[in-house]
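The complex appears here without one of its protein chains, the remainder shown in place.
Labels run A and B following the written order; every chain starts at residue 1.
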Amino acid sequence: MKHTETDSTGVDWRSENASAPDMSTSERLREVYEERIRTPMVVAWADWRTRFGFIILGFYLLMALVAVLGLWREPSTSQAPRYLMLFENMNYPLGTTASGVDLAALIIHSTPSILLMITAGAVWATGIAVGIGTLAGYKGGRVDRMLMSFSDLVMAIPGLPLVIILAVTLNPENPILLGVIINISYWAGLGRSLRSQVLTIRENDYVEASRTMGVSTPKIIAKDIIPNLMPYVTVNFVFAARYVMFASVGLYFLGVLPYSTQNWGVTLNFAYSGGALFSWSAAHWLLAPMVAIMGLSLGLILLGQGMDRVFNPRVRTRMAGESKSTASDDEDAGVTEVL
Amino acid sequence: MDATDPIIEMRNARVTYDDGETFVLDDVSMAVERNEVVGVVGESGSGKSMFASAMLDAIPDPGRLSGEILYHKDDGTTIDVLELSPEELRKFRWEEVAMVFQGAMSSFNPTMKVGGHFEETLKAHDADVIEGMARAEELLADLYLDPERVLDSYPHELSGGMQQRALIALSLVLEPNVLVMDEPTAALDLLMQRSILMLLQELQEKYDLTMVFITHDLPLVAALADRMAVMYAFDLIEVAPRDQLIGDSGHPYTRALLNSTPNLDAPLEEMRAIEGQSPAPINVPSGCSYAPRCPLATEECREVDPEFYETGVGHSTACHHWERARETIDLNFEAVEDDAVGADTEDHA
Partner (left out) sequence: MVNYYVRRTARVFVTIYLVASLTFGLVRLLPGGPFTLLRAQLLRQGVPADEVDARIANLQNIRPDAPLWRQYIDYMGALFQGNLGESISLGEPVVSVLASAAPWTIFVVLVSTILVFVVGIFLGSLQAYWEGSRFDQLVTGVSISLMSVPFYVVAVIALYIFAYQFGWLPTAGTVANGVERELGVPFVVSALKHSVLPILSYTLGAAGGQALAMRGNSIQVLGNDYVQVARLRGLSDRRIATRYVARNAILPMYTGFLLLLGFRLGGTVILEQIFSYTGLGYYMISALNANDYPLMMGTFLVITVALVLGVYVADLTYSKIDPRISAGESDEAY
């Protein structure tokens, strides 16, 4: 019948239009790359914070690579004279511990598991937050209420004590699992602020247009909503990663976590309990892991700050009257700042 | 039209950004007569907001305003707004010339009651608060608002139309002589736009106000204005009494603007969008800024920036070919224009 005919042409027309027929997949990918990756990167690179952040992270990745490829000796007791100072013996540039362990080896061989751990924790936290935040914000109604009550409940449980109890219970040795446990409840606050952003975004005309055109909910969430959240998510990804590092090092330092893998926190703990605080000749033992921690977190913060600049027009331009930013929903700017 | 009693005279006003390299207001001169309503029309990015802000010397920060803004006080003295000390300027604004911005929703402090805005304004100008609040209530009542309720509400508790009217009342609370309005109805629906316009007309008569009404919406302001001015690319291009401008405009841009305006009476196929884009502040072409889009443009237009030609009584047009424009560019609503405007004129006069 006539009706079905128009129907099918309608479908054809739409699909054709959506995938712009004169454009091959690779071209489209390239365009997406240009628009979503290259351009922001170029802008990001222009900011000194991001540049520094990337350089620092690159350095840590390099360290991890050195460790994985075995380019530096493994740490072991009595591999060197005890209490070598910084740069005293260039074979052991960072010096050695009370039991003659090469500090550089300790630092370097801790890097891969720490990077793995903070990435896992950040992926977990932001992933869950995006899922719950967008679903609650977009769906609204009962789904929203349920999800938000749940995240309120999670928020009510103090993070570190819960992590400690879980760590004792599960005794996690795998860095990925450990990262996830440390951020087990981190997503809740982030999910809440994402939800309030989704509430604003979903009122936009183009979302409304998609909805009236009958585009399915998952597609709207994926195409119209999540891209708009990406800036905020990226920044918070970095902060979540930093939190994992701070918390894990802190817990290793306390001796709460199992010592199966190398970690700067373990080194810190041994140095602290080995009395490095009281003798100048052992100060480097304490200093090396501290510097490693602060360096990585500085890199992460710079990256986060720089990204915020790139993505956040309200910070970027303040030519009043030129563009009126409507992004007023930055409620939890302070949330990300934790330990 | 009595052209002898101007209240504000703007002379060679220019607003520059970036150390004078970017113009957003380019040598604009215009006089506003006492107690008249001037409608200033321009598309977005034509510099019309700058025109409005310039009258109060309120250009947003990096911008620099030069030229003269003369203000003739009731007592006959004249001041140059740009020469005022900060304290004098602070007094001048709102006591002599007040301004209403587009988007009333963002003009109120979201964490302060509407009444608080009135009170602090009165206090800042050392006015009698009790007397002033009584005036505020009267103004609100004039605008068909329930004064007590509105004053005791937070901005978000009022609808867009109510906020806009409250903002108008706030702008008049110190009894200024001039009210400058920058797109005061942009965010409102058509019905609300109409009623606000009616209220403005009543206020204008009741308080003998001079109004400068800035908008992109030509028909809207045509219902209210005595005189109209058209802005294009950071400069005025035509100024004329309202009926003149609508019925007998001499500038091709004005005529194109009139033809592009949705008009219920005009058949759809006669509606024309204006082709091309208005220039960005950096690269305003030499010669007539409209030349690249103008169907009548000649070599002369591209080289010589047209001065104002006297094209009728109180009618100036910045176009070399104003006569040809009148002849060759037909207005698509000519047949009905007379009643439409006529009806408005009646309740106006």
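Quick note on the criterion: a contact is a pair of C-beta atoms (placed from the backbone, for glycine too) under 8 Å apart; a residue touches a chain by one contact, two chains touch by 3 or more.
All values reported here derive from a predicted model rather than from experimental measurement.
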(message) Going by the stated contact criterion, tell me the shown chains that border the hidden chain.
(response) A, B
(request) Using the definition of touch stated at the top, determine which of B:T16, B:S46, B:T121 or B:Q244 touches the missing chain. (result) B:T121
(request) Check each of B:L56, B:I196, B:I246 or B:L331 against the chain that is not shown and name the one that touches it. (result) B:L56
(message) Among B:R14, B:K48, B:H72 or B:R93, exactly one should touch the missing chain; which is it?
(response) B:R93
(message) Please identify which residue in A:I55, A:L71 or A:I157 touches the non-displayed chain.
(response) A:I157
(message) Touching the absent chain: which residues on subunit A qualify?
(response) 137, 140-141, 144-145, 148-149, 152-153, 155-162, 164-166, 168-169, 171, 189, 196, 199, 246, 249-251, 253-256, 272, 277-278, 286, 290, 293-295, 297-298, 300-302, 305, 308, 312, 314-315, 318, 320-321, 324-325, 328, 330-339
(message) Tell me which stretches of subunit B touch the chain missing from the display.
(response) 56, 58, 60, 90-91, 93-94, 98-99, 101, 103, 106-113, 117, 120-121, 124-125, 154, 156, 170
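Here is the rule we use: only the chains that are shown with their structure count from here on.
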(request) Quick one: report the Å distance separating subunit A from subunit B, using the average Cα coordinate of each chain. (result) 50
